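Omission of a single protein chain aside, the complex is shown with its protein chains in their original locations.
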């Protein structure tokens, strides 16, 4: 059994930028040489989340609509009054989505469905450089 | 320390079929002989999710209502225009629920509350055979 952490960085546009990071995570797994275990994907920060969905334009639009329904970008939030940074909706969407995901793997391959991609959701109201930690535990 | 993956298959009816899989997961844990660690339950596919709630008829009804509120089955989704398969609501509910759950265990027993069951939620619009991966890491 062994454990590794590797940090990946993504430049995002913010404002509900939904980025398919599946291949990047799979690359870390392949390079690790670990064959069986779990991959945990974790986004550092409080205005982004990690989820899975079928990464195609229609569903990207539908998910964007869902986030807008849960925490509308035009509404007024108490967080904005605290800091004056107008990204209360980003924080709420991030808490709702969650920062992490754990995926089992066997023979060096994650148990993802064909239409199940790992997606970084950047909800902030401006472009960001995002750190994603890929943790692998296994043998 | 050791790691195992075991795949369980469930035949579901789809259309928000909520299935209590706690005993099946506990069986894998017991057979593994591992005493202390984590169980990760992961559903393969983009139209199902894993959650925990008290598995009784009233709450099953309430959770069904929640999913209908989050992503109504009668609404129109962009995903449906992409593929013509009319299950956009299923994908959104799955992304909202998340595909995985990690539960610590000690003395071969998961730290679940008495009224806290592991539930497979199949949101697809037709019956499916679902693969659930039970990953156990521990000693």
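First chain written, first letter: the chains are A and B, and each begins at residue 1.
The rule is simple: contacts are C-beta pairs under 8 Å (C-beta built on N, C-alpha and C of every residue); 3 or more make two chains touch, one makes a residue touch a chain.
The model shown is predicted, which means the values in this text are computed figures rather than measured ones.
J.: Using the document's definition of touch, tell me which of B:7, B:22, B:52 or B:131 contacts the absent chain.
T.: Touching the chain that is not displayed is residue B:52.
J.: Name, in rising order, the residues on subunit A that touch the hidden chain in the full complex.
T.: Within subunit A, the residues that touch the unshown chain are 1-3, 5, 7, 40, 42, 44-46, 70-71, 77-83, 88, 91-92, 94-96, 98-100, 102, 131, 133, 135, 137.
J.: Residue by residue, what part of subunit B touches the chain that was omitted?
T.: For subunit B, the residues touching the absent chain are 1, 36-38, 51-54, 56-59, 61-63, 66, 98, 101-106, 111-113, 115-116, 137-139.
The rule is simple: only the chains that are shown with their structure count from here on.
J.: Need the CA-centroid distance for the pair subunit A / subunit B, whole Å please.
T.: Computed value for the inter-centroid distance: 20 Å.
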